[in-house]
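Excluded from the complex is one protein chain; the other protein chains are retained at their positions.
Here is chain A:
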Amino acid sequence: MRLRLVPQETSFDFFKRAKLWLGISALMMVVAMASFLWQGLNFGIDFRGGTTIRTEASEVVDVGAYRDALAVHELGDVSITEVFDPSFEEDQHVAMIRIQAQDDGEAISGEMIETLKTALDAVAPGIKFVSVESVGPKVSGELITTAVIAVALAIAAVLVYIWLRFEWQFALGAVAALVHDVVLTIGVFSELQIRFDLAIIAALLTIVGYSLNDTVVVFDRVRENLRRYKQKDLAEVLNISINETLSRTVMTSVTTLLALISLYVLGGDVIRGFVFAMIWGVLVGTYSSVFVASTILLKLGVKRDWSKQANTTGNQFSNIDA
C-alpha cells in the first residue's frame, strides 16, 4: 500500500470561489504593503550600515547591564537581543548587539571593538565576540539598490521566458503570482519584524524560482489540455489541469517542506530567518500558483485557435510561441 497524500482522482472546482480567493489575496497584499509602509522592515546592517556583534558568555545575558556598559560610549542606537537555540550548551549564552552606523563612511574601528569588549567584560566576565560584522553606510546603500535590481531582473527574465514559451497571458499570470509571493513575504517580515538582510534577498529569489516552478508545471499541463479538449471551456480545462497535477504539487511541496523544516529546527539560529522566508515562500508559492496564476489566466482568457500549429505536434520543443 502506497502513501497517498492526494486521492487518485480529484475533481475539485478551484474557480467556484475565484472571486473570494482573489479577494483574500488582494487583501493580504494590501495588509502586507500597509505593514511595510507603516512600520517598515527590520533592515540588517547589510542594508542599513552599522555593526553587529555576536557575543558569547558563560553567564546569563543581562540585557540591561549590557546596555548600561555600552551606554557610556555614545554609539547612538544600540539594540541588544538574546539569542536562543536548542543546540546551545548549558553555559552558552549568546546575544546579538547591533550598533547603528557611525558618522563617517567607514566601518567601525578595531580599537572601538576592543573598547566595547573591555566594557562588556566588566559585566560578563570572559565574554567572547564570536563574530563582528561592520558595514559602512556607503556600501549598504548600494546593497539595497543591487538587491532591488536583482529581484526586478529575476521577475523580468521570467516574464520574458514564459512569454516566449507560452503566451503573454500565461506570463502575466505567472508574474502576478510572483509579485504576490514577494509582497506577502516582505509583508510577513515587516509584520513580525524579522531581520531582513542580504540572505533574505537570496531567499526571495529562491521563492521566485520555486513558485514559478509550480506555476510552470500547471501551465504546461494547461497548454497540453487546451489542445486535447478543444470543446471544453477554459475554466474546465484549467480545473482538469490543476487536478491532474495536484498530486505532484503536493508531493513536491511536502518533500521541500520536510527538508526546510529540518533545517529550520536543526540548522542553527544563524540561518533561521533565511529558512523561515523559504518555508513561507513554499506555502505561499504553492497557493499562488493555483489560486492566483491560474485565476488570472482564466480572467485574461487564452487564444484557443491552435489550428496553425497543428502540424507541429510531434515535438515537445515545437510549441514555442515567439
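A few points about this structure:
Convention: contacts are C-beta pairs under 8 Å (C-beta built on N, C-alpha and C of every residue); 3 or more make two chains touch, one makes a residue touch a chain; residues count from 1.
The rule is simple: contacts and distances are computed from a predicted model.
Name of the non-displayed chain as stated in its UniProt record, restricted to "Carbohydrate ABC transporter substrate-binding protein (CUT1 family)", "Protein translocase subunit SecD", "ABC-2 type transport system permease protein" or "Cytochrome b": "Protein translocase subunit SecD".
Taking the complete complex into account, A:Val158 is the one of A:Ala32, A:Ile80, A:Ala95 or A:Val158 that touches the chain left out. The residue touching the chain not shown here, chosen from A:Val132, A:Leu234 or A:Leu283, is A:Val132. Here the missing chain is touched by one residue of A:Arg67, A:Arg248 or A:Lys299, and it is A:Arg248. Considering A:Ile24, A:Ala71 or A:Leu266, the position touching the chain not shown turns out to be A:Leu266 (whole complex). Those residues of chain A that touch the chain absent from the view are 2-5, 8, 54, 56, 87, 105-111, 113-114, 128-136, 138-139, 146, 149-150, 153-154, 157-158, 161-162, 165, 198-199, 201-202, 205-206, 208-210, 212-214, 216-217, 220-221, 224, 244-245, 247-248, 251-252, 254-260, 262-263, 265-268, 270-271, 274-275, 278, 316-317, 319.
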